[in-house]
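Scroll down for the structure; my scribbles are underneath it.
Just one protein chain is left out here, and the rest sit where they should.
Chain IDs A and B follow the sequence of writing; residue 1 opens each chain.
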Amino acid sequence: MLFWQILIDGFAISSLYALGATGFTLIFGVTGVLNLSHGSIMVAAAVAAWAVAGTFGFGAYGGAFVGIATGFVLSLATYFMIVRRLQETRSIREEEKEIFILTATLLWGIMLQEAIAYLFTNNAKTVLPIVDGVVSILGVRTPANEIFTAVICWAAIGCLWGFVNRTRAGKALLAASMNPRGVTLLGFELSNIYIAVWAVYGALAGIAGVLLGMFLGVSSYSAGPLTASAFSIVVLGGLGSVSGSLIAAYVVGYLETLTAYLVSPAYRAIPALLLLVVVMYLRPRGLMGRR
Amino acid sequence: MYRPAKTLFCAVNLSALVLAASMPARADGDVIKIGVIAEAQSVSGSSIPAAAQLAADEINAKGGVDGRKIEIVTYDDHSSSADAVRAFQRAANEDHVSAVIASYISEVVLALEPWSGRLKTPMITPGAASDVITANIAKDYEHNKYTFHGYLTSGSLAKLTCDAAKTLLVDGLKMKTAVIMSEDAAWTTPLDAGYADCLPTIGIKVLDHIRFSPDTTDFTPIFNRIEGQKPDVIITGISHVGVQPTVQWKSQQVPIPMLGIASQATNSTFWKETNGATDGVLYQAVSGPDVAVTEKTLPFVDAFQKKYGNFPSYAGYTAYDEVFYIAEAIHRAGSTDGEKLVTALEATDYVGTIGRVQFLPPGDAHVHGLKTGAGLISGLFLQWQDGKQINVWPTALSKGSLKFPSFVKTSASQ
Partner (left out) sequence: MLSRILKSREIWFSLIIVLCAATLPVYVSGYVLGLLTIAYYFGVFSMAWDLLFGFANEVNFGPSFLIGLGAYTAGILDSLYQPPIFICVLAGVAAAMIGGVVLALPALRVRGPYFGLTTLVAVLMLQNFVVVAANLTGGEIGLTVPDIISVDDKVNYWLALGFMTISGLILYGLSRSPVGLILQASGQDTVQAGALGFNIVKHKLAAFLVSAFFSGLAGALMVFYLGAASVTTFVDVTVGVQVIIGAVLGGRRTILGAVLGAVFLIVAGEALRPLGELATFIVSAVALAVILAFPGGLLGLMRGSRGAS
């Protein structure tokens, strides 16, 4: 019973982690940017969905749509207003751009977080779920929403996989992550690829944010921990490796769930952090890293 | 390479900025200033300055205190004790407030307590609950006597919860077992001890005791462990969290009712924040939207709603009362001197929105805590029912009977 319980709960939370981390790692793989406003964008998407669905009465679907759109718009705003300007400027030395992008996206994340707290208070909010009720799986009373979360996460990841492997634009994107110069030689405009990848990222972050809002709820405080958890999953899996991130998401998700069930919810985050430190020492490029 | 003149210029600019920031309107010495330090971004905290302002407006409309107007100076502490300490220093040293109303977070109030003594500025908390606040005053009265506890201590909260549980659960629903579930924070340590003490005396056996980190977002494992114990009821102690456990309680259809302290549930917006998941949740409060605890309660709620468009949080009621009895104390003391004000506040006997306010005298283990009991402050128990907060205890003020959502099994219905 407990075994099935852990298996089912762990799966839902891990799928959510996987979706959140996929976009993050995609951005890093293709554009070399660690976007530290990641958590804030997810929270903004969830809070937008909450406000539209509840306060303005557009229902669960309307809320979810606006939430995803919010993630999309904010992601492109992050790229055009901040990242692109820093990448193209000549007044910063190349090797220092990394710290500038990190600092700038962090500041941007803080601005989003503060704006959310100002407009909607920092109390936690839960997005009106699209599906309600509970289902019994192998004797475990599982909220239907949990199954819904896992299904949508995998559908989104599946779409991404299809896009990258089956379409021309997707293949260019994949190629760009391996060798940016080579892609430009093939006639692709690198900046178009960047825009595409930020757009894909925005949609993924938006979906992940809205699902998180339905499943567990978010507050403006969640922004920091969400960024940190995406960051650690991505590093654990190997920076830039999507499949590595997926595996790492499940490792972290199950490790947390096991700890919460078998030891104590208070220690939930600790074993995953320890694992991360160990991996850092033994295999610094992560589980499936190629850089 | 450098341009010294420019450097100096900027430095002057910076200091000008500092000076501009430090120049308050100090023109009228006739005004009585009361500082309000609160968590502007949280629902519980945001009512504090709003309610205090409302009280000040009402006092000023009637001519103020001996002809002096009251001015509320507000500070946002971002739920951080360091920010609160800075705000307190600013209030006392810079804005020269006569008294401070501060915070609903025990940790913040505990950090301010020594400063209230050091700067000899009386401070009253409208919402913190830790017993340690009053215990500190008892331990070192001379230094800490400037702090007053304007809300119930955790010990009293636990006792009131047990009183209500006796009527509602033991007598009403024949319940026998419970699990205590509370967040890990300063205020819940004495609360949990109080629960563990008094629940057995009313005939409820405590099966388990779960403390979780206020950072917790996924409550599935916690509810699971509780369900495994098969208790009749979950006795709660939550304030920093609220939405997430409540929503997950409903989405997982945990068949056990929740009763206890759930500060966020006292807010009128809680139904909306939880998408109605709070239906059936029982929580302790000092006042409720439709309950005339005293003749002042409902007029206050109406005025608050008219001015701000929502209902006050629990700390709003106490903050509102505090402005009135600080004003009374200043009138009686005939001075805003810290020491004299403390003596005057100790003599407070004021009927406010939550009951009759009197402080425990020096010598008591909880000196400067509120006296509780019938005729003083007895508290209420409310239940969320179909989007409304319905008072169910004490019976004399009750507006309805218990009603639970269908997934909750109570002993009576089994």
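Throughout what follows, contacts are C-beta pairs under 8 Å (C-beta built on N, C-alpha and C of every residue); 3 or more make two chains touch, one makes a residue touch a chain.
Given the structure is predicted, the values throughout are model-derived calculations rather than measurements.
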Checklist entry - Among the chains included here, which ones are touched by the excluded chain in the whole complex? => result A, B
Checklist entry - Given the contact definition stated above, which residue among A:A104, A:A150 or A:I247 touches the chain not shown here? => result A:A104
Checklist entry - Of A:V73, A:A115 or A:A144, which one is in contact with the hidden chain? => result A:A115
Checklist outcome for this item: Of the candidates B:A111, B:I238 or B:A315, the residue in contact with the absent chain is B:A111
Checklist outcome for this item: subunit B residues touching the chain left out here are 1-4, 6-8, 10-11, 14, 17-22, 40-41, 74-76, 78-83, 85-86, 89-90, 93-94, 105, 107-108, 110-111, 113-115, 118, 184-186, 213-215, 240
Next on the checklist: Tell me which stretches of subunit A touch the chain missing from the display.
Outcome noted: 34, 82, 85-86, 89, 91-93, 95-96, 98-100, 102-104, 106-108, 110-111, 114-115, 117-118, 224, 228, 231-232, 235, 239, 266-267, 269-270, 273, 276-277, 280-281, 284-285
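What we mean here is this: only the chains that are shown with their structure count from here on.
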Item to check | Touching residues on subunit B, where the partner in the complex is subunit A | outcome: 41-43, 46, 79, 184, 210-213, 215-222, 224-225, 241-244, 247-248, 251-253, 264, 272-275, 277
Checklist entry - Along subunit A, where are the residues that touch subunit B in the complex? => result 5, 9, 13, 54-55, 117-118, 121-126, 128-129, 132-134, 141, 143, 145, 216-217, 219-220, 222, 225, 257, 260-261, 265-266, 268
